[in-house]
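Below: the structure, in structure tokens.
Apart from one protein chain that is not included, each protein chain of the complex appears where it belongs.
We call the chains A, B and C, going by the order they appear; numbering starts again at 1 in every chain.
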Amino acid sequence: MVNLNVDIAGLKLKNPVTTASGTFGFGEEFEDFIDLNKLGGIFVKGLTLHNREGNDYPRMAETPSGMLNAVGLQNKGIDYFLNTIYPRIKKWDTEIFPNINGSVVEDYVAVAEKLVGVEGINGLELNISCPNVKEGGMAFGVSCPSAIAVTKAVRDVYDKPIIVKLSPNVTDITEIAKGVEGAGADSVSLVNTLLGMAIDAATKKPVLSTITGGLSGPAIKPVALRMVWQVYNAVKIPIVGMGGIMNGTDAIEFMLAGSTAIQVGTANFIDPQISIKIIDEIEAYCINNGITDVNELIGGLIT
Amino acid sequence: MVNLNVDIAGLKLKNPVTTASGTFGFGEEFEDFIDLNKLGGIFVKGLTLHNREGNDYPRMAETPSGMLNAVGLQNKGIDYFLNTIYPRIKKWDTEIFPNINGSVVEDYVAVAEKLVGVEGINGLELNISCPNVKEGGMAFGVSCPSAIAVTKAVRDVYDKPIIVKLSPNVTDITEIAKGVEGAGADSVSLVNTLLGMAIDAATKKPVLSTITGGLSGPAIKPVALRMVWQVYNAVKIPIVGMGGIMNGTDAIEFMLAGSTAIQVGTANFIDPQISIKIIDEIEAYCINNGITDVNELIGGLIT
Amino acid sequence: MKRVQDFTVIETQWLNSTSYLLVLGSQSNIEEIRPGNFAEIKVPDAADVFLRRPISVYDVDHQNNTISFYIKAIGKGTIKLGALDNGSKVDIVYPLGNSFNSIESGNALIIGGGSGIAPFTLLAEELKEKNSKVTYLFGARTSEDIVLQDEFAKHGNVLVTTEDGSLGEKGLVTQHSVFNNITDFDIIYTCGPDPMMKAVSKIAESNDIVCEASLENMMACGFGACLCCVTPTVRGNECVCTEGPVFNSKDLKW
Partner (left out) sequence: MKRVQDFTVIETQWLNSTSYLLVLGSQSNIEEIRPGNFAEIKVPDAADVFLRRPISVYDVDHQNNTISFYIKAIGKGTIKLGALDNGSKVDIVYPLGNSFNSIESGNALIIGGGSGIAPFTLLAEELKEKNSKVTYLFGARTSEDIVLQDEFAKHGNVLVTTEDGSLGEKGLVTQHSVFNNITDFDIIYTCGPDPMMKAVSKIAESNDIVCEASLENMMACGFGACLCCVTPTVRGNECVCTEGPVFNSKDLKW
């Protein structure tokens, strides 16, 4: 028997495998494919204070071993989530993490305030790294003072675990990680997408309506893994690692680099059952390697 | 007939296709495979003032649609290059660009000084973005003041075209590009490799002796293309674009994004004849699209 | 219920130089398929195809557990699917999307162009069961592009336009003489290139005929998880993979 429980700032997950915001809808989309109760947690689609229509189509471009997206936080707003969606999905025996977004600090705070006291929601992900919105989003995540400011402001109103989602589009991610740790973040999740671009040579036009978009998938795994390792060596709070995880081996690598839990993102599009397979593969790896507690893997890289 | 000549700071290349430093040896390695005289230029393996043994083996890891390297600028030093290698390779009717490196500004200057007046060498690439050396290298390329300082210092001693090679591992590449433009760079080349990492889950060890290394190949193309586009919109000097170019279409995309010339890197390992094929494919694209001068492509993205 | 299912290639039957039927068979039962539903097909082990490819279901045989797709080979993925050997393993996620609303005892015009003929055998079968009459109108550049006529002829009258006049009437679909008596029809179903579908819906709307259009937006997932495939509608941006692919043309703001 392998212990798969992990702990994010006092919050116990039944296993380290969660699903990444924006790649798993609100979970319901996967109900036909898998037993959602088996997941360590679900990070739901990015939420904002008000309804957002997102960016124009086309929002997607396939790239070598990856994809660009420019969804731009399309969602019906936090109230719709709490009144209409959450009541449907709270039945699952897994942690539901709202992923909150804003253009200004006040927006983040307003969304966080709405989550205070909501039964069954035991933590939130503060997204300061969305590359697909004009104002706010990634701007917060690429400057240390603004990352600190928004984290502090949300911390002031929200007392359950805050996981701050970091941008990889920075010179030194450890600086931002340390900043938000100091500002009261309970955990950091990384990485969000890398800012990229695709061009259609035949039409001479950008593929995305927004010209640039966020790169995800296995293409970014080496960069994500490096950043997890750097942040692991810089902060004390737990890390939720992601970026191109496609199978159990990838997940193990992220844990060895220092992740306490991991998020499965783009892989869900290609195999909607992959998150559950990854749980099984992590367990099998532990058994094969005589590991009785998955926590032994965290930061276990031998250097 | 399509005009394929392009101009980098007054230096005419017979076509926009050059080969990237560190992926093409000193050209000789490709003599059996292609007619080197057909290339627009060759950026030779990174040179330093003195002999360097580079990093320990293993120096390479395959990644999804890419690879990590940690060569660490192994080379026999600038004098060996000038006395032994250059005399052998200068016969080719193509531009030979030394790629110069240092741990401190004085090293760069010393190497550049040795290139002053060398017949047939009409420009150099100033590499401030090597992620694989402990001191110097990328450190110069991720801070604006130091990028400016090293560019200015080399500019002071070297009067032919200087192409400054930028690092993608920064929050805002346009800031560095504008900085080196102001400091006297005639051109910028981008991108160098993204800092990444690979782990072997079976051994729990990093794959590279240096833990982290530089990511290249098609995986990074979307990021590279975005940076070329950003820099194109920020500076007036010509851009030499690269990052995952595997075929003519990729090269066209880099030109549309704003590259005057392009460098073929990792692709050379997989198909040692690819650089010449890319020249042919660019020409074919121009013919098919009624383009009589390849310069029309530069920055031709329709937004 | 949506599921991931393993199939084996039974055959790839090339119809002309650019299109083929891909017939897949399974050991287990095939889910119920409604006309207009599509599948997300995984292109097996292809170096440069990362995502699945959305393809409408062309036909299904619940007796023999086979499902088939009409595919135009336009790029990396569709070319590779067409080159699979018989016996190759392919897995698909299906059934996805909504479906056409087939009318009862009415007169239906089905207009297809390009790969947009795929969903229309299943639709016509259902229409016939409901005692509706089916007329097909297919448009293409040249006669070479017109395929599967015999199949479609089983379900209804087949009209054709080609741009070069090599088969049927010369011109674009919307120039076909059937439009002279367009009010004979109770509904128009259309699938194909956006410009064609827009032109068709315009005519339908101006004649107060219901028009259902099946869209082919680029998709990353195909089941509502990514929000990449949206089209603007009167209700805001909606996912083509879940709210569509079939839309009432009046709801579309394209």
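Convention: a residue touches a chain if its C-beta (ideal position, glycine included) is under 8 Å from a C-beta of that chain, and two chains touch if they have at least 3 such contacts.
Values in this document were obtained by computation on a predicted structure and should not be read as measured data.
Although it is not drawn, the missing chain touches B, C when the whole complex is taken into account. One of B:Asn15, B:Thr48 or B:Ser65 touches the chain omitted from the figure, and that residue is B:Ser65. One chain is missing from the display, and on chain B it is touched by residues 22-25, 29-30, 32-33, 45, 51, 53-54, 56-60, 62-67, 69, 71, 74, 217, 266, 268-273. Summarising the interface, chain C meets the missing chain with residues 45-47, 49, 80, 85.
The rule is short, and it goes like this: only the chains that are shown with their structure count from here on.
When the partners of chain A are compared with those of chain C, no chain appears in both lists. Set against the Cα centre of chain C, the chain with the most distant centre is B.
Centre-to-centre separation between chain B and chain C, using Cα means, comes to 47 Å.
A straight line joining the Cα centres of chain A and chain B is 34 Å long.
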